[in-house]
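Excluded from the complex is one protein chain; the other protein chains are retained at their positions.
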Amino acid sequence: MSEMPELPVSQARMSWNKTGSWRSSTPGHQGKLPPCNFNCPAGEDIRGYLDLMKKGKVSDAFKLLTKANPLPAVCGNVCYHPCQTNCNRHNFDTELQIRSVERLIGDWGIETGFRPTLPATGSKRVAVIGAGPAGLAAAHYLRQSGVNVVLYDENKKPGGILQYGIPSYRLDKDVLKAELDRVLDGVEFKGNLRLGSDFDLASLAEFDAIFLATGAHTSKRMYAEGEDLPGVESGLGFLKRVNSGESVQFEGKQVLVVGGGNTACDVARTAYRLGGSVTVAYRRTEHEMPAFAEEVEQMKTEPIDLEFLVAPFRLTPTTDGRLCVACHRMELGEPDDDGRRRPVVIDGADFDITVDVVFTAIGEDPDLSAAAGLDYDSSGSLDLSQVDPQLRDKLFIGGDILPQPRTVPHAVASGRLASEQINAFLQGVQVAKPSAVAEVATEEDVNFAYFTRLNAAQRASLSSGQGISSDKAAATDEANRCLSCGVCFECDNCYNFCPDLAVVRTPDGYQANLDYCKGCGICAKECPSGTLGMQGGRVA
Amino acid sequence: MNDRPDYEFCAGHDFYGHTACPGCGEKILFRHVLDVLGPDTMVVAPAGCGAVTDGVFPHSLSPVPYLHVPFGATPSAAAGVRAGLEMSGRSHVTVLAWAGDGATFDIGMGALSAIAERNENVLYVCYDNEAYMNTGMQRSSATPQGSWTTTTPAARLKDEPKKDIDAIMAAHRIPYLATGSPAYLDDLKAKVQRAKDIQGLRFLHLYSPCPPGWKSDPADSIAIARMAVESNVFPLYELYDGERFRLTHESESVPLEEYLKLQGRFRFMSDEDAKAMQDSVERSFAGMVARHDKSKVKQV
Partner (left out) sequence: MKQVMSGNEAVSKAVKLSRVQVISAYPITPQTTISEKLSEICGSGELDARFVKVESEHSAMATLIGAASTGVRSFTATSAQGLALMHELLFWASGARLPIVMVDVNRAMAAPWTIWCDQTDSVAQRDTGWMQFYCWSNQEILDTVICSFKIAEQLLVPTMICFDGFFISHTHEAVDLPSQKLVDSFLPPRRAEYRLDTDEPRTFSGGTMPNMFMEFRHKLHSAFERAQTVIDETYAQFEGSFGRSYQAVEPYFTEEAESTLIVTGSAASTAFHTVRKLRERGRKVGLLRLRQLRPFPAEALCAQMKNDSAIAVLDRNLSPGTGGVFAQEVRAALSRNDVGKQVHEFVAGLGGRDITVSDIERIFDDLENNSANSTDINWVGLNQ
């Protein structure tokens, strides 16, 4: 022992005492995903751009958002926002109006005329067939990576379902055009060219890759007698005519829309706006309707008659040029393969309804006849075995052709994924395998003590969401409600509350100082966003 | 990293390796108080958790001069340090008495009253973990009514309400009195800064969660401190010269249950006891506000 002082005075410190040895659990970054990010089919870093919006950084938010989805103005209008419905703020006060914030960001891109810098192209050329959301995304990202892209579509204008399906009262045509102009900057668009009629896959042989995204536009048949009579039309076909600028009016007319999906809603609400007296007939109940809940809620605010458990089975012309539609009454029986209860005809309950126009909107199928050799197998997956071997290796397929949910963001994701796969193919490299699915941060992970609850009045004024999409200050306020689930937003709680100063601030984020951390767990508990969690055992 | 400074006094002065329990409230408080007061500080500390976990000879956690003193001697010793500093030309140094509830409410009460009456220039901090925790969790006059301790076992829980030390200190009309909580660090540190800049006897009553003594999960220390404030068990306020009162945090008045359920020391309380405690907390809080609100004529 070194020389003791004359009196008991301590001059050495305590840092030799590595209290990390006391630990029986260790704090760490859990790497959980925010539910908005996790649920966004397009893979947007929603938390990331909300974080930028907290400081009003719209431009940076736009750039981050459009890394995953080039159509924020479109999606800000029509996306079914699974981000919002899964927001962890749902039970605390109310979910964040993410779609409205996205719309503001998208509108910024349009108002400022922003154009990402267009890189020069190399020698590679890719053909994209179908200018719907999938094809648009693929074309955009390929061109942004320096690939020459030619985009084909059977219609005059690009947009696919965005242009010719979704009505203008849901998605303004000017907004769509402005966004498409940016998205297709540098892409050669060739409209009015239908695969199978005007060209075939073989004619694209000199392209280095082909992306087929022609969607699903063939309306299913009702298999009802008389369904080919005049006055009976596919709902999609009707929407296309209206969206192409054709003048249609239904003043004084009875319109019957058969179906319960988004198409049926769009048809019904369009027909109503054109003066028609509209009835929607669906063979199951509201509960089983595949349409987005929001669409159904909107439709219910309009004087559109909803008839559930009704299925037309025969159409006959009347003497005065109308249509008599014979319908079954249905009841719900056992569940189908998709879990929805199967409708069963009630004997002896048939009835007639006389209308002027009938639109069918009971689902659509892709038409693969033009893509020589492409087909589905018995399990519903795509079968390329009959495709010309020279084309097969460079043929990529996406969008509604694939057996995946049919929404705009799913299609966008499909197109962006295709662009990555095509780029890898063109460079002769492997696509990185996606990492293991991470856990999602739930409301149990969040410490709500650090967030201020909106009161009833504030929640009510939020629910319309209108203010946010057109007011940057309101959008910034809304973004500031983001809990940053699972992701650190540098509040310093862990650093401040540690009794042992065992949380260190580094340029790479907060780290536990394992020499001293006793594993008390305060940091994890007081982490507002559920970034930190405790793992059992002493991590060396 | 955010734009808060990387360097703070304790973090930059080897404040590591102490032997306090995991989740200890006292060390959270000590660190932040020292961060505000800085190097021109001398600590006078009696027997208690804070002093013992500072370390044993020849080692010490404290980055500033630290004088251990006997249990009941803190207030007087602090006054003595102040006298010595003045007589040796070092009046700018803050004398920080750092004492637990045992040393403050009980054995040192008389001496504390004396230095308050004489308005000695000392910043006296009581870190209140509501029992004699260092010697094994025996009851003190700071122990809440209905709490288990090793000397108020389940068969005979503490009968008496917590001694109202703040009312006692307020009656001395000292220049500055404040309550503070580790769950509200901005509020606490602002109070330490104000206290630092005032001369005379400044008394800070700080809430100090103790996982082993309160039979709580170490991870809950901050949550408990928060619930104590939000349920009005430990309201946050300051009082200048015994007159000018300022409530520094509007609580949400959460049900007492939210506070009690996190701590095993309350699990023996009957529902009637809990109800009585709720009533007592409400009365106490209302009384304090009413008492001091009369003086709102002279606002801070």
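Chains: A and B, in written order; residue numbering restarts at 1 for each.
In this text, contacts are C-beta pairs under 8 Å (C-beta built on N, C-alpha and C of every residue); 3 or more make two chains touch, one makes a residue touch a chain.
The structure displayed is predicted, hence computed values, not measured ones.
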_Touching residue (missing chain; options B:E86, B:E160 or B:E257)_ = B:E86
*Which one touches the absent chain: B:Y66, B:Y124 or B:W148?*
B:Y66
_Full-complex contact with the absent chain, from B:I28, B:M42, B:L185 or B:L262_ = B:M42
*In the complete complex, which positions of chain A touch the hidden chain?*
1, 4-11
*Where the missing chain touches chain B, by residue*: 39-42, 44, 51-52, 54-57, 59-60, 62-70, 72-88, 90, 93, 110-111, 113-114, 117-118, 120
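Rule of thumb we're sticking to: only the chains that are shown with their structure count from here on.
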*Tell me, which parts of chain B touch chain A in their complex?*
1-2, 4, 6, 10-11, 14-20, 22-28, 31-32, 54-55, 57-61, 182, 185, 211, 217-223, 226
*Residues of chain A touching chain B in the complex*: 4, 8, 10-19, 22, 449, 490, 492, 496-502, 505-507, 509, 513, 515-516, 518-522, 524-526, 534
